[in-house]
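Every protein chain but one is kept in place in this view of the complex.
Now for chain A:
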Amino acid sequence: MQLLIQCCVLWFVSPEGIEALCNDVNVNHTDVRMLIFAWKMKAEKQGYFSKDEWRRGLKCLGADTRPKLKKAIEGLDKELKVPECFEDFYSYAFQYCLTEEKQRSVDIETICELLNIVLKSEFPNQVNLLVEYLKVGKQLFKLIYVQNDYRALNMDQWRSFYRFFKEVDFHDLENYDSSQAWTVIIDNFVEWLKEKEKN
């Protein structure tokens, strides 16, 4: 453990360090498993791991050697099988993107990337449609004053995506009830889907 920490001091002081770590364990830094690792560590700041966080992460993974670490990280996606865990991780993923102190929302580009990383494996079709919608919304905003301004989304909206995918069947949108306290962006998304289906 001592050895690992000493080595890693070089790794994680900075984003470059993280990249080096990724190279070492042969996992892309945009891979969901790096994000899961950060989650396990309860890392607060994107791109940086503190010493305590690092320790916590290693302990969680039960890894005290490099090979063990590599193997553990490779198998991290299995950690999300339990729904409560996944929800926690899902919220964390958003949190992790808030870099500024009082920041409450994340820009659309990052949201789309995040959706791809975090949800695509489970809901490939839905994620594609949602990403398409968000990008279209952003386009429209540039052209005319659209009442719905989706240049950035907040945690509440982010959480509603996962719930929506989980609970609503895309083939059965007629039963969708907009008075059911879904977020407005979801209401608009459903309308857009319905229009799309007609054409």
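Please note the rule applied: a residue touches a chain if its C-beta (ideal position, glycine included) is under 8 Å from a C-beta of that chain, and two chains touch if they have at least 3 such contacts; residues count from 1.
Basically, contacts and distances are computed from a predicted model.
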_Leaving aside the chains you can see, what is the UniProt protein name of the one that's missing? Options: "AP complex subunit sigma", "Exosome component 8", "Cytoplasmic tRNA 2-thiolation protein 2" or "Cullin family profile domain-containing protein"._
"Cullin family profile domain-containing protein"
*List the residues of chain A that touch the chain left out of this view.*
104-105, 154-157, 159-160, 163, 179-184, 187
